[in-house]
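So the structure is just underneath, and the comments pick up after that.
Heads up, one of the protein chains got dropped from this complex, but the rest are sitting where they should.
We call the chains A, B, C and D, going by the order they appear; numbering starts again at 1 in every chain.
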Amino acid sequence: PSVPGSSGSSGGQQPAPSDRLTIGTTADVLNYNPLVGNSRTDSWVTNLMYPHLTQMDMTGKRVPYLATEWSYAEDGKSATVRLRDDMKWSDGKPVTADDVVFSVMTVKKENFGVVAGLITALDEAVAVSPTEVRFDLTRPDGTFLDNVGFWLPVVPKHVFEKAPSVQKFANDSDWVSAGPFKLTKVERGQRYVMERVDGFGPGTPAVKEVVFRVFPDVNTEVLALRNGEIDVIGNVLPPATAAELKNDPSVKQEQIPSLGWAHLQYNVKRKPLDDVRVRQALAHAVDYEAIRNIALKGYAKSSNSSVLTPSLPEWADPASKEYTFDPALSKQLLAQAGVSDLSLSMIYDQADPNIARWAPMVRDSAKQAGITIKLQGLERNTYVDKSLKHDFDIYAGSWAIMDNPPANLGLAFKTGGYINYGQVSDPKLDALIDQAQKALSVEEAKPPIQEAARLIRDQVYDNVLYVETFNVAHNTKWTGFKPMPSELLSIVNPLSLAAAKPAG
Amino acid sequence: MSEPPVLEIRDLHVTFTAHGREIPAVRGVDLTIERGQTLALLGESGSGKSVTAKAIMGLLDRPGTRVRSAAARLGGRDLLAMSEEERRALRGSAMTLVFQDALSALNPVLSIGDQIGELFRVHLGVSRRQARARSIEMLTLVGIPAAAKRVDDYPHQFSGGMRQRILVAMAVALEPDLIIADEPTTALDVTVQAQILELIDRLRRDLGTAVLLITHDLGVAAEVSDRVAVMYAGRIVESGEAGELYDLPAHPYTAALLAAIPDLDAPASELRAIPGAPPSPAQVPPGCSFAPRCDRASEVCRTTRPPLIPLATGSGRYAACHHSEEMLDAALA
Amino acid sequence: MPPSPDPVQKREPVLRASGLHKSYRGGMLSRGGAVRAVAGVDLELHAGETLGIVGESGCGKSTLARMLVGLERPDQGEVTFRGRPFFARGGVPRDIRRRVQMVFQDPLTSLNPRMTVHDIVAEPLRVHRLSPDARAMRERVGELLTLVGLSPDRMNRFPHEFSGGQRQRIGIARALATEPDVIVCDEPVSALDMSVQAQVVNLFAELQRTLGVALVFIAHDLAVVRHVSHRVGVMYLGRLAELGPAGQVYGAPAHPYTMALLSAAPVPKPRLRGRSRIMLAGDPPSPVAPPPGCRFHTRCWKAAPRCAEEEPVLEAVGAHYAACHFAERAASAEKGAAAL
Amino acid sequence: MRFIGLRLARGLLTLWFAVTVTFFLVRLLPGDPVTAVADPNMTEALRQKLLADFGLDKPLAAQYLDYLGQLLHGNLGMSFRQSIPVTTVLMERLPWTLILTVSAMVVTIVLGIPLGVLAATRARGWVDRVIQITGVTAQSLFVPSVGIFLMYLLGVWLRWFPIGGAVDLDATGFAATLSMLHHLVLPCLSLVLIQLGGYVLTMRTTLIEALGEDYVSLAKAKGVRPGTVVWKHALRNALLPTTTIAGLQLGTLVGGAVLTETIYAYPGVGRAIYEAVGQLDFPVLQGAFVLLAAAVVAANLITDVAYGILDPRVRTS
Partner (left out) sequence: MTAAAVELTPRLRTWSAFRRNPLGVASAIVLVLLALVAVCAPLIAPFPEGYGADTSQPPSAAHWFGTDDIGQDVFAQVVWGTRVSMAVGVSASVLAIVIGLLIGVSAAYFRRLDTPLGVLVDLSLSLPVLPLMILVAALAGPSVRTLAVVIALFSWPEVARVVRSQAIAIVPMPFVSAAKVVGGSSLWIVRKHLLPGVIPVVGVSVVLTTSRAVLAEAGLSFLGLGDPNSWSWGTILHKAQQSGALATAWWTTLFPSLAILLLVVSTTLLSVAYNDARDHRNSS
């Protein structure tokens, strides 16, 4: 933290401009404790400080980071992970299996954060050797390694164990980290300065310094990119901006697949939405092509109305077909269901630029089928509140990261699932998902999960509109980024920034 | 005696333009004041007394105001031929103005010393310290007790009578040739009024200044003036030596005014009121302005405006009435 | 001398003020003490009589007037109308309100500029429901306007379309609308042009003669008060200095202040200019901290040490009353001065 | 003494009022801080635990009294979202907001007075008209539009000024001050633009009024030079109402800078409020409102002092 007027830098020689990569972000870091903080902008910074076991490739497959190998036991009741031995905490101590065990067991014990809900199958984690961890599970869970590998940040045991409660530990100074960059200076509201770590395991970063600068407004961020004040816009560009910026020779855009999808959910507990024909009528009353082409300027792929999206090609079901935009059919279905003058309200987060764009399009196309949709563009907190309380007819939104279908479909569609906003309760679906979660390999999990996805499509438990193609812009002065899927990783992930270098 | 009169104004006209209409507030006023003389300018509200005073001082410089005169001389100096800067130099030194309402005329945020001293600083270019010393002198002169202590006080800290005295102090500070006092005592109590009038009169005697005293009070005019000019609807309708004019008014308006005053010594049952009301300055009848209210008015009064002409009787009597001779004859008979 | 009302002195007064006190405290933030506007005034007003009140600016004349009509509630003492107190519980009773009216100093500001003359004069009729219908009201307003010398066909005009004297007549018509027994006039002619003043003064005299209302006539012009009043009170700093029949107060003033006032008043007779006058020193003291003892002693040329300590009461001096320790001597001295 | 006591009491009352209004408003918002951090894996038990951690499970009245009690000790609580004290959050932001608003205020006054004088002395002339129209137009501008326009024109196109932020990272010592000023220009300019109109118009009206007063005529009658008449006699009086407005604005400006600070990525309190609403960070929100109310109280006090200096009627009674 600095006070205006006081001298800024820690002194010494200033890095040349090309030694510094400046990234625009829209919000401050709220929590430096990676086990707690879950905002995207927090993660960009903490991901550079705390390693995860695995990262993802562009198809969503896990790739090594701290972990080099991982596997389940035959019976699926335990899993083993091997760690690399060349990672060090910034205070010189090595990163060992103890740290991994501490991180995961703390989360389990104190029961907080994103990870807690993903490790319900965990019984005990054991450090077999400094480079090997064994997870003992209470039941076979084929989603466990994917989840823990991707979501669990590894924190230094010797620092965090001193806190009486890790959950309350702010970790807001004197950071001990092990990523490619270490945080050296914070000017809240303005910027976060990170210095490269020499001897970072996977390879010393090329760039000396990474600076995150805070710009609450995207428009200002774009201006700053064009002005050369920042090199990368961390946030995904709104489609219209991406289209405009295509013509700017100084800006390059990386296309990043989204792991989530945009969708409409119908409250199946409400009449007449409990009738599948009505839901189908609604599904046929959406002009999917137009939404992708106009609202998203073509930066979106069809998911063929399946919750298994093309971003995860391993899982996708090529047989799935997208609902046609067919108002006549829609009317016919409504007539069959005996519903006339259908009038529904649709909630969405007004601050989400894409949804705010296509929500009126959904309304207008539904009108062609004689369905009235009243838009309720809400302030974010109200929207989340209403979603959790199932207080809506139609919910328009998008999932951010759905990286493991068996795990995610469980949360979203199983009876009582935390994010099962539409209140789907289908025993057949529950059984299929359970079966898929138990499977220890993709091959094994694929048939039940594809069956489940078909059920979801046919019953219109979820109406998938599209999978966005994210555009992340950076200055052409920089090159070498390693894009990974999702907004969370994109090109601001640790391995990518470690590889980034000045062009030419 | 070749000494020129202190003030000589010929055919002064002031016209305001408001809402696209012309308001001839002053319509041909002649004034002459000799050295050491007090001329009382009498007239009722809206007759143009203050406008005349401001016109003489050259204060009517706001847009929409036209001032014109055939001659304007201050102690022989031709005001018309002067530049604005030269006239400014005369204001406050050769001719000064005492306002009616001292509270609004004194600047509330400046100290008394500052406001009086400003005169010395502007006109004599003296230092701040000297100006202050002179201000204290002036305050003492007009009878403010403990002047040295009070010189740094602000207007609101003085009583009404003291404020008026401060205005008088400013008016006499540079020993001007002419003091114009615009109803200097109307806002004051009778007992205080007597004090202020006395003060002005004393200073006039000591300095030999000419005074133009504007008032609507026949009593006040009678108390201090040598000569009296009566104004009605933007014109002077009668002027002359005070005693003569009160004894033998040559204009029906003056006569009616005098008759309408209740007399302390003779409380009559009925006052002789003048019917009607004074005309609005924007709407003056073509002939004699007083004709609609005049009981002597004849046909000629309604069509022809009587000029202000010298009368045979008395010294320097003037009247603007077709019937003045008649009146004087009747009175003398 | 105005025609004297019938032998009034013995009859029960219409309006009686006893021991009136009124102070105003400044706003919440002002420091100094309260302004003691009226500090102990006793008065009686008899039917058909005119009581004149003179005094310098700020001596409490208007405050007294406002208390006499019930606009202001006295801090101490009370005003009674035919023996009934003004401030019963819950304000002034409506019938007393009707019987005591007021005419204000400034004819323009006392008439609402947004109302027509008809509405202004009809306001009391409406408030007291004195007219059965609109037609009757118009007729009554017309009568009232005629009574004060205005032509009824101008009743649909606005006050600013009238001259000062005419405006004051409108105010008088309004005061007459409820057929009051008492009209309190607070400087009703001070704001008028000198050529119009006499018209209004005459009107008052005539109205009183024909309608028999009792008038309280407040003014600072001694001559005007003398002209209309049967009895005159002289106020100084919130108290009555002298009270008595007009002829006596003016002819043989008993209080030094009355003498000074009479002597300082300018006389419209240039020939009398050289006469000797009593010049008071200094300004009237502030009503926030009136001097102890006799309030006039700070400016009085006759003041003795006793005057600074002991407050003189209003007591009979010959045929009238004065509040001065040296009242009798003063009265005789004045005769001497007049002889000079 | 009594006067000062009253002012203080009034200030405290203002603070209390702001605290109370915002306390309850904030708590009426739909959802709670826990839903704002909602993540797909949270369970109901977890939620309740979090609520209890934030002290949000107690009855509203108890929360309110707790809060007032803490406030008396100068404790604004911990931020829900950032695990640091609210005072830290705000104190980091406050200096920037002060720099921005005070500089905008100063520039406004420095420009506003001469423009007002010019308009008043040339009342109804074309100079007056031009000044009036410009002032009114500037006052009516919509901040975000202006912000983007200025940044595009002066930042991207002409490259005169940086885009967003408050100070350069590398600048030290004097260079830091320069860099700070450099970053200040655009946001300050927007604030000045929208405030200036009001100032000039008030100045103009009050000065025209003052110029018609008797004391101005007397000054002229004393032969005082026309310039002195305006600047010494009329202006001092006309400044009084303007001071009141300035005081009122200074207080509300801090809160009013929300849009400006957001658009220009300026790290001030206004932006913190905007962010805290989005995050339902009750303690920060409330703290910010307490701070703003305190700013208003302080501004009022400053106004009173300024009034005293300008108006001897206040000073000497």
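In this section, contacts are C-beta pairs under 8 Å (C-beta built on N, C-alpha and C of every residue); 3 or more make two chains touch, one makes a residue touch a chain.
Please read these numbers as outputs of a predicted model, since none were measured by experiment.
Undergrad: Of C:Arg66, C:His118 or C:His325, which residue touches the hidden chain?
TA: C:Arg66
Undergrad: Who touches the missing chain here, C:Ala37, C:Met102, C:Val117 or C:Ala219?
TA: Answer from the full complex: C:Met102 touches the omitted chain.
Undergrad: Which residue from D:Pro30, D:Gly55 or D:Pro226 sits in contact with the chain not drawn here?
TA: Going through D:Pro30, D:Gly55 or D:Pro226 one by one, D:Pro30 is the residue touching the chain not shown.
Undergrad: Could you tell which one of A:Asp172, A:Glu244, A:Asp275 or A:Asp434 touches the chain left off the display?
TA: A:Glu244
Undergrad: Tell me where the left-out chain touches subunit D, residue by residue.
TA: Residues of subunit D in touch with the missing chain: 10, 13-14, 17-18, 21-22, 25-26, 28-30, 123, 129, 132-133, 136-137, 139-145, 148, 151-152, 156, 197, 201, 205, 208-209, 212, 248, 251-252, 254-256, 258-259, 270, 273-274, 277, 285, 288-289, 292-293, 296-297, 300.
Undergrad: In the complete complex, the non-displayed chain touches which residues of subunit A?
TA: Touching the chain left out of view, subunit A contributes residues 217-219, 222-223, 226, 237-241, 243-244, 290, 294-295, 297, 350-351, 353, 356-357, 359-361, 364, 374-379, 381-382.
Undergrad: If the hidden chain were put back, which residues of subunit C would touch it?
TA: Considering the whole complex, subunit C reaches the absent chain at 28, 66, 69-71, 94, 97-98, 100-102, 104-106, 109-115, 123-124, 127-128, 157-158, 160-163, 166, 171, 174, 177-178.
Throughout what follows, only the chains that are shown with their structure count from here on.
Undergrad: For subunit B, which other chain has the most distant CA centre?
TA: If we average the C-alpha coordinates per chain, A ends up farthest from subunit B.
Undergrad: Taking contacts as defined above, which has more of them, B-D or B-C?
TA: Counting C-beta pairs in contact for B-D and B-C gives the edge to B-C.
Undergrad: Counting only Cα atoms for the centres, state how far subunit B is from subunit D in Å.
TA: The answer is 53 Å.
Undergrad: Need the CA-centroid distance for the pair subunit B / subunit C, whole Å please.
TA: Those two chain centres are 31 Å apart.
Undergrad: If you average the CA atoms of subunit A and of subunit D, how many Å lie between those two points?
TA: About 38 Å separates the centre of subunit A from that of subunit D.
Undergrad: What are the residue numbers in subunit B that touch two or more other chains?
TA: none
Undergrad: Once bound in the complex, which stretches of subunit D touch subunit A?
TA: 29-31, 35-43, 46, 49, 53, 81-84, 88-89, 92-93, 95-96, 99, 147-148, 151-152, 155-156, 159, 162-173, 176-177, 180, 262-265, 267-268, 271-272, 274-275, 278-280
Undergrad: Taking the complex as given, what residues does subunit C use to touch subunit B?
TA: 1-3, 56-57, 163-166, 193-199, 201-202, 205, 220, 222-224, 226-227, 246, 250, 260-262, 264-273, 277, 279-280, 283-284, 286, 299
Undergrad: Enumerate the contact residues on subunit D facing subunit B in the complex.
TA: 123-124, 213-215, 217-226, 228, 232-233, 236-237, 310-313, 316-317
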